[in-house]
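Missing here: one protein chain of the complex. Every other protein chain is in place.
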Amino acid sequence: MYNLQELAQFIDAKLIGDADVKVSSVASAISAKNNQLTYVVNQKYKSDLVSTQAGVVILNHDLLKDCPTNALVVDDVYLAFAKITHYFKKEVTPANGIHSSAKTGQAIIAQNCTIGKEVVIGRNTTISSNTVIEDGVTIGDNTYIHPNVTILQGCSIGDNVVVSPGAVIGSEGFGNARDNQNKWHTIAHLGNVVIGNNVTIGANTTIDRGTLEDTQIHNGVRLDNLIHIAHNVIIGQDTAIAANTGIAGSTILGKRCMIGGMVGIVGHLNICDDVIVNAKSTVDKDIKTPGMYTGILPLMPHKQWQNVGLWLVKLDKIVKYLNIKLKNLKD
Amino acid sequence: MYNLQELAQFIDAKLIGDADVKVSSVASAISAKNNQLTYVVNQKYKSDLVSTQAGVVILNHDLLKDCPTNALVVDDVYLAFAKITHYFKKEVTPANGIHSSAKTGQAIIAQNCTIGKEVVIGRNTTISSNTVIEDGVTIGDNTYIHPNVTILQGCSIGDNVVVSPGAVIGSEGFGNARDNQNKWHTIAHLGNVVIGNNVTIGANTTIDRGTLEDTQIHNGVRLDNLIHIAHNVIIGQDTAIAANTGIAGSTILGKRCMIGGMVGIVGHLNICDDVIVNAKSTVDKDIKTPGMYTGILPLMPHKQWQNVGLWLVKLDKIVKYLNIKLKNLKD
Partner (left out) sequence: MYNLQELAQFIDAKLIGDADVKVSSVASAISAKNNQLTYVVNQKYKSDLVSTQAGVVILNHDLLKDCPTNALVVDDVYLAFAKITHYFKKEVTPANGIHSSAKTGQAIIAQNCTIGKEVVIGRNTTISSNTVIEDGVTIGDNTYIHPNVTILQGCSIGDNVVVSPGAVIGSEGFGNARDNQNKWHTIAHLGNVVIGNNVTIGANTTIDRGTLEDTQIHNGVRLDNLIHIAHNVIIGQDTAIAANTGIAGSTILGKRCMIGGMVGIVGHLNICDDVIVNAKSTVDKDIKTPGMYTGILPLMPHKQWQNVGLWLVKLDKIVKYLNIKLKNLKD
């Protein structure tokens, strides 16, 4: 818990409002309460600002007149937000064995595991050798965690889940703010990963925690090996995703989707229910209609590809040229 | 070992035949013996059914008349198969240190390793720190297993093999049956991974076990980092595969192939010997002729790509339009 005076100092901001107000955590402008800090990066989010219930808002000078609460005024809002997140990150105490406050009485825990503070593990759940579970994690019943898995602080996993070897759950999201000298400043990710029931997670798959809200894997989801799920992604119930696929930040996948292997889905998209994306495709826009989608260049003998490739990169010029030719001929 | 009465109950099937017959494992219709169970999903595999030696077959009512042995009749064969595999999966006892039944006398085993029941490790083989080797694994001579590796139950590795850090060998295959409510049911994979001699496996690469038969990596194969090899894949002798590549289930690669980085090879394909696939290509059909193959869109400055992309997605329409124009002009 910090008062606004302290927060202003942390990020070198001008405080407009009550220096003694205290905030205990960070939330989005829409969901923040009066004991929380939020930020509004630009005019695009003005309506969120106007109605926010937050105790204090990091913002630019030009948004100050629309701020209904205390303000921390800075030049670069996103950078200030990145810096301040680190003050709200929970520390992890490097654990030794099973922490005395962990509730694991009905679980089977193999050797060389590390179980952190206040971890709760359910009935008939197995934690295999050399797996590390950090502070505050909760795991349900009848779940099987394979060897060499890492589950980071505060994440939760439901019942009847399988986590395959080498998987990482709750790694930091890839969110960074750039300063005016092009240096990156890491955002400390304060959300968790929440995994429902009857989910399977493949070997060496990584799921990042959310920035402020949680990354969510809903009931019945199937994730294959070596998949990357970025911060704040939501994967709808009973969706299955094949190996090597990556989903960038804040994208929402519907229910019962089937995503092929090595598909790349860019960030901030909405994919509706019952979508099939074929292997190796790139999804670079929202999908609003159920059905099957593809975007790959067919395989060719290399010599053929060299010929085709020559024209591919000037397809626009070819089409225009031919249209002109046709027009000339017609005239 | 279960009798047919029990099996019928497990999957809610109608038993046609001798309830007292016992089966001890599961095999494909072609290879199953009279103490094994098999399944036939539809008419396409009728010839396998007619000649099967299996003790019992899971099938639909309409295939019953062609069944030469005991039958377990269900509506959804694949789903029933998925459910029944779990009864044949061997349990892994969470191990503590080196199990007393393991034969590791001539190997070098670092600290914090877990070596399961009846593991056999050869002469002059090194198992590095924090590696987990489950029950029944066999490893040959002069092999080097790096730290933080996981080798799951029953897999075998030959002589002079290198397994890099974080690799996972024998993870569950990504096979799931969907029920009529679109819920996924995991298939328990009963095959193993069999790795020959003189093979190298890269860091954080994952190799899934087979469904009924084994996933096979033949002698002399080179696998780079972060590769995904799915269930029942067979990689022929002296084939080399670069990083980030994924090979989907049941695909067979020939000998001496060179597969570039981040190539995606879809499932159930046959790739002949001496094939080179360039980096980032998608292989979506059998390759029957040795040679070099490619399928990528060349890199362009983004503005150029935007122009080209506009036409790419309507290439079919453009070609048709131009042909019509040409025809009209001719007339």
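Order of writing sets the chain letters: A and B. Residues in each chain are counted from 1.
We adopt the following convention: contacts are C-beta pairs under 8 Å (C-beta built on N, C-alpha and C of every residue); 3 or more make two chains touch, one makes a residue touch a chain.
Model, not experiment: these values are computed from the prediction.
Participant: Among B:Thr104, B:Asn204 or B:Asn232, which residue is in contact with the omitted chain in the full complex?
Facilitator: B:Asn204
Participant: Out of B:Ser31, B:Asn60 or B:Thr126, which is the one that touches the chain we can't see?
Facilitator: Counting the whole complex, the residue in contact with the absent chain is B:Thr126.
Participant: Out of B:Lys22, B:Lys46 or B:Arg222, which residue would touch the omitted chain in the full complex?
Facilitator: Selected residue, touching the omitted chain: B:Arg222.
Participant: Just checking the interface: what residues of subunit A touch the absent partner chain?
Facilitator: 92, 94-97, 112, 114, 130, 132, 134, 148-150, 152, 166, 168, 171-172, 174, 176, 182-184, 186, 204, 206, 208, 226, 228, 230, 244, 246, 248, 262, 264, 266, 276-278, 281-285, 289, 291-298, 300, 304, 307-308, 310-312, 315, 318, 322, 325-326, 329
Participant: Take the complete complex as the reference. Which residues in subunit B touch the chain that isn't displayed?
Facilitator: 108-112, 126-130, 146-148, 162, 164-166, 198, 200, 202-204, 220, 222, 224-226, 238, 240, 242-244, 256, 260-262, 279-280, 296-303, 305-306, 309, 312-316, 319, 322, 326, 329-330
Criterion: only the chains that are shown with their structure count from here on.
Participant: How far is the middle of subunit A from the middle of subunit B, if each middle is the mean of its Cα atoms, in Å?
Facilitator: Inter-chain centre distance comes to 29 Å.
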